[in-house]
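Before I ask anything, let me first share the structure, which is written out below as structure tokens.
One protein chain omitted, others in place.
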Amino acid sequence: MSNPFAGWVWNGGTIAFFLISLVVVFAAVMLLQFRKVMYMALSIGLVFLGMAGLYILLNADFLAFAQILIYAGAITILMLFAVMLTRHDEVEDPPLRDPKKWLTALGCLALGAAMLWTIRNTPWSSPPAQPPWPVQKNVAAIAETLFTGYAVPFELVSVLLTVALVGAVILARKEG
Amino acid sequence: MPFFQWVNDALTWGTLFRMLLGGIIVLLFLLGVVAYMLYFERKIIGWMQLRIGPNRVGPLGLFQSIADVLKLLAKEDIVPAQADRPLFLIAPIIAFVPSFVVIAAIPWTASHPFTADISVALLYYLALSSITILGIMLGGWASNNKYSLLGGMRSAAQMISYEIPLGMSLLGVILMAGSLNIVDIVEAQRRFMWFIIPQFLGFCVFIVAATAELNRTPFDLPEAESELVAGYHTEYSGFRFAFYMLAEYLYVFAISCLGAALFFGGWSGPLLPGWLWFAIKVSAFIFFFFWLRATMPRIRVDQLMTFSWKVLLPLALVNIVLTSVIKYWVNAG
Amino acid sequence: MSEDQKETLPPSSGDGGRSGRDAASSEAVAEGVDAKRTASPSAGGEPGTKPQEAAPKREPAAKREAPPKKDAPPKEPDPREAPARALLEEVVAEVKTVFPDAVEGAELQKFRPVLLIRREYWRDVLHLLKTGERLRFRYLECMAGVDYPQGGYIEVVALLTRMPEATMIEAKTRTPRDAAELPSAVPVFPGANWEEREIFDLLGVHFEGHPDLRRIMMPDDWRGHPLRKDYSPFE
Partner (left out) sequence: MAEIRTEEMLMNVGPQHPSTHGVLRLVVKLDGETIVDVDPVVGYLHRGTEKLAEDLQYTQIIPYTDRMDYLAAMLNNYALVHAVEEAMELQIPERAEYLRVIVMELNRIASHLLFIGAYLLDLGAMSPFLYVFQDRERILQLFNEICGARITYNYMRIGGVKWDAPPGWIEKVQQFVPHMRESIKMLHDLITGNEIFLNRVKGIGAYDAETAIAYSLSGINLRCTGYKWDLRRNRPYSIYDRFDFEIPVGKNGDCFDRYILHLEEMEQSLRIVEQACGQIPEGPVMGKVPKILRPPAGEYYSGIEGARGELGVYFVSDGKDKPYRLKFRRPSFVNLQLLPSLLKGQNMANLIAILGAVDIVLGEVDC
């Protein structure tokens, strides 16, 4: 195989891609590594934020900010609330030395290798030179798709969420 | 201003330099804005309360806030012994970074130098500002102080609750302009009329939710001195405290910019240059927040929640429905 | 101690002469007050218009002597006195119908009826004074403790008011200094709570049945009771 970096343009986008990927991987590792629940919640927030960064690089602005708003903002805060409001030892016990760990590591490596091999050998259809719609029309396109092609599923999801909301309120009422 | 239009350029040393220069200029400008916002807040509230306000440092006390900032920077950075040290140190930064980042989406003039032309600017604003809540909540928790914890919790609950009516109130404007981009919204107003008129209900919801989102009187519960001493930043001192203050005042500025751009036609106006019009409108908003602070007592925490969910949210929904129906009707007819 | 003092307000250490008088009718009490009042000029050289002159007789003899310059021409009886005495008689009679031997003494202090209650009856009498059909002194205006080391007792005073007439009477009781204990008035007057805590703190009177008897003014680990006359901070 030729130079894997052939054809790369070192512009902001690519640098950002590598930086963000690094942050996401780092945050994901830290999430597993931390022993304090609070720190874990923060790490997962950082992962969400990094994913949003990747979406931006893919020109999916709307998705990116929805991701920040809902995952990095609301869901992380929800987790923090849950951590603060529930009583537990905030520190996990250190993991036991376990032979299974080595097996796990081997399995992970094998999985990684398999995925890499698959990706390299899949005949991808050549990507379009331009994104299918101009950046500015991103939101409008999503809206159009949602409310025309997928109107029924969208409405169904809305109903489901409303039911969940009402259910939550009723449960909370009983508690009080 | 092509000099600062670097977004789509290849990354060269020149681009990097222009990037950094633009960033530093905006940063310094914002610091100046915050410093003099503080000064005017103290002056204006002073006058409203029959006092003089700062008048010692420099002519008319103009350097007072600069002196205050210097004092804060020179202060010892105290970390309470029982605090969660890493979180305590990082929380103000989490709170403060998004406050600067959101400014990027706000166009100050028609050619908006320094401003990212983001297609989803309003969503961007709402999303990023929600990160600040994280910083405030963590600061309250990490201080290991009961007042801080209560303040942090209240703050998170309040800001989350009011983010929803705030976002909903913007939807009316978005529907009318047909875009999430603030530049497009301002342009739409130039063609049609200031959205304050057709979106008056939306504006009312916006201004209330914005005040709550900013934790300002009468919604300043998170830092209600008389109950929680200083709320989430009770234990903070020195420049970490300054970070929280900076974030708070930057959001005042940012929300005022947003209000001016979405409801009052942004930079548009006769005779005067665009940036001046924008500055005047933003100042009016800021003045309004100061004015509120000098007038209002504080609302109670349960009333605050009830108000958000039972009054503001339904109003915002009604506004959305009305706007959609009218827009559909106008388009059809 | 002079004999007229014994007649009106004997110390709680008890003397045999009391019971007979307690059993007597309200007129007898009133006469007792009168007797004191007429006796007092002869002792203090003061005309009969100053009923408060009776008070010092509870004090040790060394303290009680009023200055001789108080000699004044005899005055008319104060118009406030007659109704006050009538009230005193009425209250004493009411109390005695329920608790015949609860009242140890009765007098007028500056036109204010004063009842000295035997300490075992303290709470019951207060309850009676508060709820009694014709008494209804339901407002506890003030409570105070006074230390009398020479007499060996501490006096606890409760000033009760009938509302809305604003008629005030004073009920007091005595408890020995070295084992100061009284039934608490809190079940009767919730407002006595902190006053009793204060008396406990500063005078060391233990109020039995008090819901929350702790020091209130001094720190919890303070030793001694500052308002006692023999208190020394350096002990």
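Residue numbering begins at 1 within each chain, and the chains themselves are lettered A, B and C in the order written.
Note that in this section a residue touches a chain if its C-beta (ideal position, glycine included) is under 8 Å from a C-beta of that chain, and two chains touch if they have at least 3 such contacts.
This is a predicted model, so every value here is computed, not measured.
Student: Going by the contact rule already stated, which one of B:V57, B:I299 or B:V318 would touch the omitted chain in the full complex?
Tutor: Of the candidates B:V57, B:I299 or B:V318, B:I299 is in touch with the missing chain.
Student: Using the touch definition from the top, which of C:P77, C:P100, C:G152 or C:P190 touches the missing chain?
Tutor: Checking each option in C:P77, C:P100, C:G152 or C:P190, the one touching the absent chain turns out to be C:P190.
Student: Of the residues C:L87, C:A102, C:L140 or C:V205, which one touches the chain left out of the display?
Tutor: The single option touching the absent chain is C:L140.
Student: Touching the missing chain, which residues of chain B?
Tutor: Per the touch rule, chain B residues meeting the hidden chain are 45, 48-51, 146-147, 150, 217-218, 220-221, 224-227, 229, 293-303.
Student: Against the chain that's been left off, what residues of chain C make contact? List them.
Tutor: Against the missing chain, chain C presents residues 50, 52-56, 59, 63-67, 70, 109-110, 112, 114, 138-142, 144, 146-147, 157, 159, 163-164, 166, 168, 170, 189-195, 198, 202, 215-219, 226-227.
The definition used in the following text is that only the chains that are shown with their structure count from here on.
Student: Taking the mean of the CA coordinates per chain, how far is chain A from chain B in Å?
Tutor: 28
Student: Can you give the whole-Å distance between the Cα centres of chain A and chain C?
Tutor: 81
Student: Mark out which residues of chain B touch at least two other chains, giving numbers and ranges.
Tutor: none
Student: Residues of chain B touching chain A in their complex?
Tutor: 9-11, 15, 84, 86-87, 118-120, 123-124, 126-128, 130-131, 133-134, 137-138, 141, 149, 153, 156, 160, 180-181
Student: Would you pull the chain A residues touching chain B in the complex into a rising list?
Tutor: 9-12, 15, 38-39, 42, 45, 49, 61-62, 65-66, 68-69, 72-74, 76-77, 80-81, 84, 135-136, 138-139
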